[in-house]
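One protein chain omitted, others in place.
Then we have subunit A:
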Amino acid sequence: MNTTAQVLEKNKERILEKWMQNQLSDAALRDDLMTNDELQRQSREMLDGLLRAVSKGNYDNIYDTDFEQVTDTLRDISITRARQGFSPRETGAYVLSLKQSVIEVLVEQRQDDTSMLYREIMQLNTLLDNLSILTFETFIKGREEVILRQTDEISEISTPVIRVWDGILALPIIGTLDSARTQVVMENLLQEIVNTGSNIAILDISGVPAVDSLVAQHLIKTVSATRLMGAECIISGIRAEIAQTIVHLGIDLSNIKTKASLASALHLAFSMTNLEVRRTERHKGPKLMR
C-alpha cells in the first residue's frame, strides 16, 4: 500500500503539468508580467518543497520547520507579485489551482479505495487552504508596504519651501495636515528661514481640503514657531468654506495675518518689507527692444 506522499512523488511530473495547464488556461493570467519559464521554475520549486514536507507526514502545521522552504517560496512569490501589480485573484489562483491538480491526480490513482481517497483529499485540502491563506496574508502585506512607501514619498515631496522674493518664502501645503506632516512642514520652513535669512513666510493652505480644530492648532503652532525665530508668518489661500468652518468651530485666528489668496499675501509681504511693484511706462518698452 502506497502512502499519499509516495503516490504524489511518483506522479510529480503529471501534477506539475496539470498545474501549469490550469494556471495557463486561466484567461486572467498576465503573461506580460512574467514569462512561462519563470512560472514553471517557481512552480517546480514550490511543488518540490511541498512534497518533501508531506513525505514527513506533516499535514497540519504549515509554520513547522518542514514547511519552511514552501512558505518561504510562497511568501517570495506573493510579495513579488504584489509589487509587480498582479491582482489578488491571480495570486490566489496560484495555490488553489495546485489543489485542483493534486486532487485530480489522486482521484486517478485511488479509484479502487474511496475511503482512503476521501481521507487524503480532506488532509490535502486543509493543508493547501492554509497555504493559500498564507499567500493572501503575504500578498496584502506586500501591497501595504507599497502604500506605506508611497505615503512617505508623498509627504516628503509635498512640502517644498519656495523662495518667492529676497527675504520672502512661500510654502504651499497640499493635502491633509496631520501632526506628523506639520512637524515636517515646520522643520523645513524654519530651517529654510535660517538658511535664507528671510523675514516673511507665506503659508498657503489653498490645497488643504478641510480645516478642523486640530489642523488650525497645527497652523497656529507653525506661526508661533516662525515668530519665535524672528520672522513673520502670513497664512493665505483661505477659501470660503474654510473661513466658515473656522468661525463655526470658534477658532481664534485674529492675531495671525490671513489673506484670501497668495497674490494678496505677497502684496502684504511687499508692503511689510517696504517694497513696491510698479508697472513700467509703456513707451519705454519698444525703445529698449530696438
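Going forward, a residue touches a chain if its C-beta (ideal position, glycine included) is under 8 Å from a C-beta of that chain, and two chains touch if they have at least 3 such contacts; residues count from 1.
Simple rule for what comes next: contacts and distances are computed from a predicted model.
Asks: If you had to name the missing chain as UniProt does, which of "Anti-sigma factor antagonist", "Rhamnose transport system ATP-binding protein", "Heme exporter protein B" or "FtsW/RodA/SpoVE family cell cycle protein" would it be?
Replies: The record names the chain that does not appear here as "Anti-sigma factor antagonist".
Asks: Decide which residue listed in A:L134, A:L190 or A:I205 touches the omitted chain of the complex.
Replies: Looking across A:L134, A:L190 or A:I205, the contact with the absent chain belongs to A:L190.
Asks: Out of A:R52, A:R75 or A:K221, which touches the unshown chain?
Replies: If we include the chain that is not displayed, A:K221 is the one touching it.
Asks: Residues of subunit A in contact with the chain that isn't shown?
Replies: 183, 186-187, 190-191, 193-194, 197-199, 221, 224-231
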